[in-house]
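Incomplete set of chains, arranged as in the complex.
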Amino acid sequence: MSSYLELKNINKSFETEKEKKIVLADINLKIRENEFLTILGPSGCGKSTLLKIIAGFSKTDGGKLLKKGKAIKEAGMDRLMLFQDFEQLFPWQKVINNVEFAVKQAAKNKKLKLSSVQIKERALKYLKQVKLRDYQNYYPHQLSGGMKQRVALARTLAAEAEIMLMDEPFGSVDSQTRQELQQLLVQLWQEENRTIIFVTHDIREAVFLSQRIVVMKNEPGQIINIVENKLPYLRKRSSRNFNHLFEELQSQLHS
Amino acid sequence: MKSKYKQRFFWGILLAFIWQLTAVSGIFSELIFPGLDQISIVLFKSLQDGTLIKQIAFSLSVIAQGLFLATIMALLFALTAYFSSTAAGLIDTLTALAHPLPGIALMPLILIWFGSGRMAILIVIIHSVLWPLSLNLSTGFNSIPDIYTLIAKNYRLNKFEFMYKILIPASLPYFISGLKIAWARSWRALISAEMLFGAINSLGGLGWYIFQRRVFFDLPGVFAGIIVIIMIGIVVEDFIFAKLENKTVKKWGA
Amino acid sequence: VNNEEASQQKITIAEQYGLAYAPVQLIKELNFLKAADPDLEVEWKQLSNTTSIRESMLAGEVDIAFMAIPPFLIARDKGMGWKIISGLSESPLGLMTNREDINSLADFKTDSKIALPQPGSIQHILLSMAAEREFGEVDRFDEQLLTMSHPDAMNALLAGREVSAHFASPPYLFLESREEGIKKILSGREAFGGDFTFIVGVSTEQFYGEQPQNYSNFLEALGKAIEFIDQKPDEAAEILADNYNLEPSEMRDYLSWSGMKFTSKIKGLDKFIDFMAAESYLEKNSYQYSELVFEENLAGEKAISEEGASQNEE
């Protein structure tokens, strides 16, 4: 197995006033190209921290992060992060401009020249996918929580990055929209060859989406299991195998 | 918006009324506390004979230039300090050095090094404006939520893009409040500088106008000058700053 | 400063407000300098106080300035390369008070404030001279001084609250003496113990050495202006009235006020030096006359000593 992204012995701790808090301990993980990987684990086990390390935002205490064998030192548009926060949109830009921002930066990064019409078109395409086309002229503070999350999703998609790091992107999205977005994501991933690392709390979501599921535990954050999910796409939530895997994971997590 | 002007108007009238009442009451000698009628006459005369207009124009042009230069410099300072911690050390030290120094204490040096012309006045204005503005800008830059910085890194914004796409809009409330302070400070600096540096071939600004009135013991004239400053201040506040805020910060729901 | 050529063609003169500077205003109004040399560019610089003027001169921004003898001496003593061109005027000065219970220096309480331009100004030196003579304490009033420009001081004196006295020069002296309840308790002459030159013209050695032609043009113009006031006071008043924001008749009164005298003679220089050196306002205590006055005016040396002698007889 050629390792596309490789995390070797990653350790991470934070200094607090009273103690040195170990957040991630000895994380080892190999991620294949075009893989859809989800990370499941209890609140506070270090999932966001791990994504931020892969994105190149945080320094580690030790260990290596390799992409195609080369060490990654800083953030880049190849690994685009969708944050867990609601407030990741630029409040000073309208929804459409927030998405256009990603289109422009992506084009610049690929040395592509796009006209402003093309930029707007692409941005609108993604806004439509998250069902917010009608809200293009809203400012972020005029949106609901779930809508903000979807705009952020649209922005991330619009960047058309090689690797997408998604931190609970559907946390505040209603179940129907959520299922649609999950399908959209799978479709996109199948069509366009991307690698996706997806953090979620929703075990069903993990089972529906990913090829492998990384299960983490808390205090300190460690990988306790990596589960292969060989169910064929598109997966049926009501199928026996689906629910079987769900239960297996649930019992692992609740142990 | 409308109600703001109404309020302004109301309070303006009220204050004027109180002033006039005090003047008429005779508590203070007329020499010390002239009535608004006297002040308006002087103001009108000065406006009519054209010199005051020229002096206002002169002062405004110096202020515009000084503010522009100081804003650019403050931006440069705050930005360099933001991006480089070595530079931050230097700029920090410079600010701590220069900020508390009153222009008047530097007068001898400015006179000696820059003379007493437009250049000297500009220096005084810049010295007055630069430090508080760059302080406010720096605070603004450093108060930006981390997440925007991370996003900027992620999308590989270069420093310049980062500056105008993220830093400045995200710290705009600080910028605007800094600019307001800068604007007021530049007026203050200008008036004092003009008073102290005087005029060349009789072409001075509003400060010199006030100084001359004072020398000639024309208190209504002094107040006429002060009223002009106040008027200009209010116009700038209401039309420029209020617009700026409505078009930005307020609209963004911050 | 700039290139030689340009500096030959430009002369910068610092002007100040005050009746004692009237001849300078006349030079300006009547274009005496242009008359002597039409190519000469004359820049008139207005600065707010003597200290600023001194500093401008130090910076080479001003070629010719006018000030009282003490501030000149202080700068000279610190090593400034400048000298007196000529006397300009004598003038009445007066310590004016708004307090009924103050009739002499002795009546000042320690909390009565005396307003004057600044420490080291002629007003300050005169007050110290009087204090030394009357009480043997030069610095008797130093703790009661308020540094204020004349108009502010007059204002404060009229307001009658903060300031008890003002050491005034014309026209403020005249304006104040017309106000009810304000009286003079000490004149400049009494304080000094004789006549003295109030304002002198000063220039730098550099200017003197590099632009001899302009220097002598100026000296000549100054002479002309002083003569003009002397001989045609009405006409001078007419010309200057606007400049001082006064009615011509008022102006004429002021110009001919007793004690107002426009003359190029320099009086009292020795006495100022002696006093200021004795009280350590100056470090050096003896100056050659030629160290202080440009050659053209050294002829006046004798006149000065004579004047000094005659004063002492009074």
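Letters A, B and C mark the chains in the order given here, with residues in each chain numbered from 1 onward.
The definition used in the following text is that a contact is a pair of C-beta atoms (placed from the backbone, for glycine too) under 8 Å apart; a residue touches a chain by one contact, two chains touch by 3 or more.
None of these values were measured; they are calculated from a predicted model.
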| item | value |
| --- | --- |
| Whole-file subunit formula (labels as shown) | A x2, B x2, C x1 |
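Convention: only the chains that are shown with their structure count from here on.
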| item | value |
| --- | --- |
| Chain ID, smallest distance between chain and overall C-alpha centroids | B |
| Whole-Å gap between the CA centroids of chain A and chain B | 48 |
| CA centroid of chain A to CA centroid of chain C, Å | 82 |
| Residue ranges of chain C touching chain B (in the complex, touch as defined) | 17, 43-49, 51-52, 55-56, 58-59, 61, 149-152, 154-155, 158-159, 175, 244-245 |
| Chain B residues touching chain A - in the complex, by the definition given at the top | 145, 147-148, 150-151, 153-157, 165-166, 169-170, 172, 248, 251-254 |
| Complex contacts: residues of chain B adjacent to chain C | 28-29, 31-32, 107-108, 111-113, 115-116, 195-202, 204, 208, 211, 214-219 |
